[in-house]
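The structure under discussion is supplied below as structure tokens; questions concerning it will follow.
Note that one protein chain of the assembly has been removed; the remaining protein chains are unaltered in position.
After this line comes subunit A, so read on.
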Amino acid sequence: MFSNEIARIRKLGLQGLLFQALNLLTVVSSGLMMWKGLCLFTNSESPIVVVLSGSMEPAFYRGDILFLTNPAEVPYEIGDITIYKIPGQNIPIVHRVIESHITNTTQFLLTKGDNNPGDDITLYNGIEWIEREHIIGKVKGFLPYIGYVTIAMNDFPQLKYALLGCVGLVMLIQQEN
């Protein structure tokens, strides 16, 4: 099976191989460009996120996909569902704004998960209010279930490798036709 492959690679030659590599690079870079373009357009460092916790049930379950925007000049409104990241913790949290206090320099926010009994002050790690600098974006759109794939892959790394292996195998088999 592999002798066949090696023979084909020989036939491609250096130029062919380089061309293949270039093709691959184009795919990767265009993907990256689209993602970064979306980041610029929405003004959010990660415009598409997957829900990881059940604290917003029954609105969002684990594995739902959220689309975010973060307009720079628009203050956050009460009732908005924001995604924020506390410095020193690397998992972003999806919770609803329940208090907003606008002063002439900044906006102080307090959040709460719909499914939690109390507000988030215990999650803030010593900070008393959330501010714009902590916020990644607010939820604009919603797509259920699809993100569970990524959660499954993070929980079971074997699945990730199995998937990658399968994709590789399929590519090999397809090229023989």
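Heads up, the rule we're going with is that a contact is a pair of C-beta atoms (placed from the backbone, for glycine too) under 8 Å apart; a residue touches a chain by one contact, two chains touch by 3 or more; residues count from 1.
Note that in this section contacts and distances are computed from a predicted model.
K.L.:
Leaving aside the chains on screen, match the unshown one to its UniProt name from "Ribonuclease", "cAMP-dependent protein kinase", "Ras-related protein Rab-2A" or "Signal peptidase subunit 3".
P.N.:
"Signal peptidase subunit 3"
K.L.:
Would you indicate which residue among A:Asn90, A:Thr103, A:Asn125 or A:Gln158 is in contact with the undisplayed chain?
P.N.:
A:Thr103
K.L.:
With respect to the chain omitted from the figure, which of A:Ala7, A:Leu40, A:Ile78 or A:Ile127 is a touching residue?
P.N.:
A:Ile78
K.L.:
Out of A:Gly31, A:Pro144 or A:Gly165, which is the one that touches the chain we can't see?
P.N.:
Answering carefully, the residue with contact to the hidden chain is A:Pro144.
K.L.:
Provide the residue numbers of subunit A that touch the chain removed from this figure.
P.N.:
Its contact residues with the unshown chain are 58-59, 77-79, 81, 96, 98-104, 108, 114, 118-119, 121, 139-144, 170, 173-174, 177.
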